[in-house]
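Here it is, the structure in full.
Just one protein chain is left out here, and the rest sit where they should.
Chain lettering (A, B and C) follows the sequence in which the chains are written, and residue indices restart at 1 in each chain.
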Amino acid sequence: MKKLLASKYKLLKVRGYAIIYGRDTVAGKLFDLILLGFILLSAFLTIFESIQIIDEHIHTLLVVLEWIITVFFSIEYALRIICTPKWRRYVFSFYGVIDLISILPIYLSFFVQKSKFLSIIRILRLLRIFRILDLVQFTQQANQLKRALKNSQTKILVFIYFVLVLCVTLGALMYMIEPHDKAFTSIPRSIYWCIVTLTTVGYGDVVPTTAFGQFMASIIMILGYGIIAVPTGLVTSEYSRAYRKKEPHKSDTSHKMPQDIGYPHSHTHGHCKYCNTYPLPDDALYCPKCGKRQ
Amino acid sequence: MKKLLASKYKLLKVRGYAIIYGRDTVAGKLFDLILLGFILLSAFLTIFESIQIIDEHIHTLLVVLEWIITVFFSIEYALRIICTPKWRRYVFSFYGVIDLISILPIYLSFFVQKSKFLSIIRILRLLRIFRILDLVQFTQQANQLKRALKNSQTKILVFIYFVLVLCVTLGALMYMIEPHDKAFTSIPRSIYWCIVTLTTVGYGDVVPTTAFGQFMASIIMILGYGIIAVPTGLVTSEYSRAYRKKEPHKSDTSHKMPQDIGYPHSHTHGHCKYCNTYPLPDDALYCPKCGKRQ
Amino acid sequence: MKKLLASKYKLLKVRGYAIIYGRDTVAGKLFDLILLGFILLSAFLTIFESIQIIDEHIHTLLVVLEWIITVFFSIEYALRIICTPKWRRYVFSFYGVIDLISILPIYLSFFVQKSKFLSIIRILRLLRIFRILDLVQFTQQANQLKRALKNSQTKILVFIYFVLVLCVTLGALMYMIEPHDKAFTSIPRSIYWCIVTLTTVGYGDVVPTTAFGQFMASIIMILGYGIIAVPTGLVTSEYSRAYRKKEPHKSDTSHKMPQDIGYPHSHTHGHCKYCNTYPLPDDALYCPKCGKRQ
Partner (left out) sequence: MKKLLASKYKLLKVRGYAIIYGRDTVAGKLFDLILLGFILLSAFLTIFESIQIIDEHIHTLLVVLEWIITVFFSIEYALRIICTPKWRRYVFSFYGVIDLISILPIYLSFFVQKSKFLSIIRILRLLRIFRILDLVQFTQQANQLKRALKNSQTKILVFIYFVLVLCVTLGALMYMIEPHDKAFTSIPRSIYWCIVTLTTVGYGDVVPTTAFGQFMASIIMILGYGIIAVPTGLVTSEYSRAYRKKEPHKSDTSHKMPQDIGYPHSHTHGHCKYCNTYPLPDDALYCPKCGKRQ
């Protein structure tokens, strides 16, 4: 009897796995679509709740719906752990962590009111959309993008480090130049201004007011002009390379035939005077074909 | 009699087609130029009407002129449908839809006052300018641009999807961090701020005010720094490729020797004297097909 | 006597030409340096005059100096016309026009007060700096830049045309959506907003206030995200090409040897069974060397 139950439980686990993780069965596809709908719905709920006018009118509805979704997500999370043979791998995966963060804030909102809005992070579950909808081409493109970014990762890190050191230095400089009463009240605020300027965002909430400050700001802006070119250049060249590697048979000549390189001047060579062999090697005294002296 | 009329009608249709769609006859060119003038005029009318000071003085003139143009456009639209042999194809084409939208809003303005301004969409008809003025080079370039954008379409879509999910998540995060009374009053507004920031537009109408909010904003800006590089990289590499593919015969073969393309040395090669195999390999003594000595 | 005068005058003209246009004599170099100094000085004068606090104190000095410089420039302009054998070519050249515009506004300021500031255009004479200082490398780079921009000229024009049509359409759309009392008071102002947004400048002086307006603005911004990539892509690929063309012997393989292309599968070919000739052509039945059947 116990054995039977155990085997039935095992069967259920396999089936559950096929439904939750798989996309081959009808039930699996249905599950994915329902999940997608719930994620979207939950995102909209959180957004609506943050809009005061909407929240005032249908607050109770929103809360009830949110709890329903949270319970659904909790069950799904539990099932995902139960059904997979390697639950540890799931729990500590990127999506495993997101799935957990999607539920926790709601439960935590018993204690900390604001934490509820953190549940919007469940919208990150939408990144699974390509996997769910089985959009092969999209997944491929996403992977290509990811790879290009990953390849230029170190460069981007080095670059950001430089930019940060630059921002701190220039921020402190501006703090010295500008009066402290209005905009540049502290060095962190000056650094914030510097980042806003160098990234060309330029809110205008912190702005130099003295002539010399504006002069310095102009220099920093023109500096930022050159700096903004760097990450673009990095990603572009990285991306072009990834591209070229992927389709060498199409666009480039890496499948070249042996004679490509070397013999650079062979096109100025003469033909063999006797057997017309062409081209003669660079410094041939004798024709390699007929053996006659040139 | 009826037959004569029908044949005359048919002749008129053909002539009308030549005038409206063609650019070979003088009448056709004239028609195109008049159309161009009317489109420009109509765009300026709509713009003038929106400027209060101008509208106050010459309101009646503007309205009359607008009606004249609308009637002209309506007749043109009708003629276009009548004259073309495949009217369905025209009606549902890009320009067919625009042509319709160029007329409808004025008629609709009987009922909905504001809809009138939608007629500015008729300025999109100006996109036909390259076709009208027969600027071959421009059309070519426009097509090249279009193709490059089309090729990177999927990538750009994937990219925009990522950016949107990112904006929603970061917007909700900022909503949690910042006070709700001044700038970040709701999550949609926070998302709006996030888009304004990530695209480096940076209006400054929504701005973080707390120290921690400014810190987070700085991180988001530097993030946006890297992100803005991606679409540029995509389009650049796509464009370079389209370029390279398009004109290998122009730019790449300039330094090449004649034998570069196709079979090596084919210009010096003979055909096989016996079986006409062509081209014979470089230094063939025997035909590789029939085995006969050359 | 008259003949002597004429020949002397001719000699003077030649000498003047060497001094004004040339850089080989000491006098010519000195003239260029003095000119450079005067251009810079005149730019600073115009700038100082525009700053009220400075202008109040040394107004007379500034005016006197400005007149001295203007007279100097006028004489220089006259001499340039007199000394060159092809004065028409000079007068209608880029720098000839700038030289004229550098003098005229001051004389015009007798009639139109404000026109004086137009004389700042004389700072464009500074573009001659590379020629004056004989900075070969810089001139080269400047030319390279100019060429790259010239090559992508048509594309950039097509692109700007599209952007303008887009801005007018989107501007009118936003005018319809937003209330007319605060920011979007007219279609031209909406178009201005649209350009400010699409170019990611984002002043924040015109800003959408309604939720739907902000939603539309978000879409336009993300659109602008993709659009800003286009000119960068254009210039980059154009520039890379100009580069590649310039140094083909260094980086690319355009000086390839004949056998580069063609015979794509030759590396899978066998050796001749009898004479070991390698590689055998694609569909060889007989060895082209020894004539034996394979």
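Here is the rule we use: a contact is a pair of C-beta atoms (placed from the backbone, for glycine too) under 8 Å apart; a residue touches a chain by one contact, two chains touch by 3 or more.
Just so you know, these numbers come straight off a predicted model, no measurement behind them.
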Candidates C:C83, C:I195 or C:M216 - the one touching the absent chain: C:I195
Residue of A:I54, A:I68 or A:V168 touching the missing chain in the full complex: A:V168
Residues of chain A (touch criterion as defined above) contacting the omitted chain: 154-155, 157-159, 161-162, 165, 168-169, 172-173, 175-176, 185-188, 190, 197, 200-204, 207, 211, 214-215, 217-218, 221-222, 224-226, 228-230, 232-234, 236-237, 240-241, 245, 248, 254-256, 258-263, 280-281, 283-293
Touch list for chain C against the chain that is not drawn: 43, 46-47, 50-52, 114-115, 117-118, 120-121, 123-124, 126-127, 129-130, 137-138, 141-142, 144-145, 148-149, 156, 160, 163-164, 188-189, 191-192, 195-196, 199-205, 228, 231-232, 234-236, 238-240, 243, 251, 267, 277-278, 289
Residue numbers in chain B that touch the chain omitted from display: 200-204, 232, 236, 283
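Quick note on the criterion: only the chains that are shown with their structure count from here on.
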Two chains sharing the most C-beta contacts: B-C
Chain ID, smallest distance between chain and overall C-alpha centroids: B
Farthest chain (mean CA position) relative to chain C: A
Euclidean distance of C-alpha centroids - chain A vs chain C, Å: 36
Residues of chain C whose C-beta touches two or more other chains: 200-204, 232, 236, 255-256, 258-263
